[in-house]
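Complex shown without one protein chain; remaining protein chains in place.
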Amino acid sequence: MARRKLTKAELERSLEGLPGWELMDNKLHKMFKFDSFAEAIGWMTSVAIFADKIDHHPEWSNVYNRVTVDLITHDLGTLSTLDIDLAQRMQALSRED
Amino acid sequence: MARRKLTKAELERSLEGLPGWELMDNKLHKMFKFDSFAEAIGWMTSVAIFADKIDHHPEWSNVYNRVTVDLITHDLGTLSTLDIDLAQRMQALSRED
Amino acid sequence: MARRKLTKAELERSLEGLPGWELMDNKLHKMFKFDSFAEAIGWMTSVAIFADKIDHHPEWSNVYNRVTVDLITHDLGTLSTLDIDLAQRMQALSRED
Partner (left out) sequence: MARRKLTKAELERSLEGLPGWELMDNKLHKMFKFDSFAEAIGWMTSVAIFADKIDHHPEWSNVYNRVTVDLITHDLGTLSTLDIDLAQRMQALSRED
């Protein structure tokens, strides 16, 4: 996916395919809940490998089995295709679906 | 699970519930294959957290999306309940189902 | 270290040996900065293994090469010996010293 700003229509369409994600303070936001701390950290590790590969890093916090994520493309000051890419990968790597 | 040697009958019964695992050189052996390197390493991270918690560590090797595991209880010189415990957790944390 | 509330004197003495840590909102707080995202995540992985072993988990957030940590013992509603234990381990596992 080329890196560029999302139009409002693109964002809305993307959100439909991203269960549990919402727009919060202009960032793509979700709280993931795992079965254990071990699974939360393992998921973060997998996501981190992907994130560094596309050179796009999340803001995320962890407490026990929960990971809260906020995505934005800082240098564009808005959401971009990279945020959707990362959110979709986070979703796929979780065991939700 | 208390830590003690497995009887031959216990081992056979345990293996029935552990798809893909086999006895090799007196160790519990399996090759896991994941969809990506990122998932292999994330799985290893989750397993590592559990393994260190029960103070029972695998012999394992990774190449790209594959992780090969050998379990034995070194100080007992044989398989113990801890090996079954670790194998079951590895199984549960994989996406094989 | 047995798990129990810290006295004010113990907390002050512990903080002297924990460079960069401070009390913030009644939690033990520090922002770690690493040379890279890869090192931040690797450090979190090592810490996570230790944290789960002592069954005491941090509140922490990551953005790129920074990890912000807040420690408290929730069920005691205050700082305990476990928080000092975890802070010391975080310190030792970082490359600061």
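As written, the chains take the letters A, B and C, and residue 1 is the first residue of each chain.
Just so it is clear, a residue touches a chain if its C-beta (ideal position, glycine included) is under 8 Å from a C-beta of that chain, and two chains touch if they have at least 3 such contacts.
In this text the structure is predicted, and so the values were computed from the model without any measurement.
Remark: the residues of chain A touching the chain excluded from display are 45, 48-50, 52-53. Summarising the interface, chain B meets the missing chain with residues 37-38, 41, 44-45, 48, 51-52, 57-64. Interface residues of chain C with the unshown chain, by the touch rule above, are 36-39, 41-47, 49-50, 93, 95.
Please note the rule applied: only the chains that are shown with their structure count from here on.
Mean C-alpha positions place chain B and chain C at a centre distance of 31 Å. Between the CA-based centres of chain A and chain C the separation comes to 26 Å, rounded to the whole angstrom. Residue positions of chain B touching 2 or more other chains: 45, 49-50.
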